[in-house]
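What you see is the complex with one protein chain gone and the rest in place.
A, B and C are the chain letters, set down in written order, and residue numbers restart from 1 in every chain.
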């Protein structure tokens, strides 16, 4: 069921300790900062977080990590010039890291939403990121078996929602939003604008409302 | 390289005997009738054709089958009230049929375009369409291993193309077009309208021009 | 087994196709996303109310499908899975075939309603192929719906023209899916199927005892099992 919610605090209130939470965004583009801040305020802990990075600077996901609320990160690029909170936790052995090539991350998230039980991909074959994984040669190419990444909750940012929960995004802020919305049991979208049913062109919907559970407008 | 071509005949002229040809459309919606007619006129034979159906009535794909130009059909729903040409060839043992659940057909085509070597799906598990296929239990569910379907050529129909080969479609005529465009080595699109570069909104492109090789305007 | 037939019988007569469609429509929870397959189940759409706020999915790439198109509304680019011209409701969306089947296969549809040749006691479904020699098999999206939707409802007559029950211990026709059907709506009764056997929710124009005469597997009364 779709709900329009007044505040980000109410939107994330149901997130339980121990949840797997997908967070959209690549760099700042598409990051649902307000929802992440609300998650920080809400107190849920022991989280597994799926995001392309592992937090930057002193905001958002980086603070969630600093506060010890993230048990495990699943990401492709945790090391950045300003990822000091992750660095500290990692070196202290206080956070687990599952490092995933970015395309495998995207495809594994997509597989979860699409009901795929697992797939073979050439990405990573012959590298240390394939160690311990099933491999096979298909049409002459070495391939690695990868499994879907499901989540309890997805926090994403979109440009507009209509009254049916259909979403459209803006430029490269689209990134992980559509696939995370489909992979999570419960998807919470923060949007800049809510338009009436019929206010978005059916040809141009990027995320159909079937994938969206909660919508909150963020000014 | 992208080419804008004046006639459907020239557009399909390079299709070789023995090719695997994907043909878009579901029912009449999205069927590139003019390209199929040109393929019929062009004479290429011994074709493997991938389409949801196996031709209807006395037009398009049905005629290609009638003329004995299709060695094998890969489809989900060959039996329709007016699929008499396929019926006759099938009962005469003159055409091979690979019957694929429609979702596996779509996902296998998508896998080819996305570089996936194969995937596990619950669809078809425990049925005769999984006979002889690799299976495994994943998270308690029986799943079947399915492989990508690649093609030499895709014939698709879109609404508009811009000067970069970007495509948009119309309503349920979109169906198989976008995934076939990505799965074929050479994609030929018939469109109703060609607009200049910049004439389509970058947010609303359905098939990026990277997947399109030849465009022909059909009145 | 305690057969408490009187409490289950809700109609004096077997249900016709439209009454059955009305019953299925009434049982769909508000706000659901639903796929009605092709053929008889599409009748259900005639009885969904605006208050239910049901969103219909069609496998060929659309959410928010409206009623069948008439006259000037007919548009060859806007059809349903049965290739019948339909209409678009406000808030609809279009997507390509892989995205459409991802909705079905990813477990996002609340309910699909399908016809059937046979349903087994444990919810196996046979609805795509008679298995007859020479018959050309055609499967379409049936296996994807059977394995993907959260609930699979079947609509069928209980008996074949020859009087054999289509609800069976084990399907003799080729399977569409294993253990996938959760409810069977027939002209004579509504059955709940699952790993624990078959429960009769209500009967139409017959008692549970009379129904048991027709169906070659043990039936339990919903009243008795407390469903």
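Keep in mind that, in the parts below, contacts are C-beta pairs under 8 Å (C-beta built on N, C-alpha and C of every residue); 3 or more make two chains touch, one makes a residue touch a chain.
For clarity, every value in this text was computed on a predicted model and none was experimentally measured.
For the chain that is not shown, the touched chains among those present are A, B, taking the whole complex. Of the listed positions A:5, A:63, A:99 or A:218, the one in contact with the omitted chain in the full complex is A:99.
If you put the hidden chain back, the residue from B:23, B:114, B:151 or B:173 that touches it is B:114.
Touch with the chain that is not drawn comes from one residue among A:69, A:110 or A:164, which is A:110. Across the interface with the omitted chain, chain B contributes residues 1-2, 110, 112-116, 162-164, 166, 182, 197-198, 200, 202-203, 205, 208-211. On the side of chain A, touch with the chain left out of the figure occurs at residues 26-30, 76-80, 86-87, 90-91, 97, 99-104, 106-107, 109-110, 121-129, 142, 169-179, 206.
One rule holds for everything that comes next: only the chains that are shown with their structure count from here on.
When chain centres are defined as mean Cα coordinates, A lies farthest from chain C.
Here the chain pair with the top count of touching C-beta pairs is B-C. Centre to centre, using the average C-alpha position, chain A and chain C are separated by 35 Å.
Taking each chain's centre as the average of its CA atoms, chain B and chain C sit 30 Å apart.
We define each chain's centre as the mean of its Cα atoms; on that basis chain A and chain B are separated by 33 Å.
Each of residues 107, 121-122, 169-171 in chain B touches at least two other chains. Touching of two or more other chains is recorded for residues 88, 94-95, 98, 101-102, 105, 148 of chain C.
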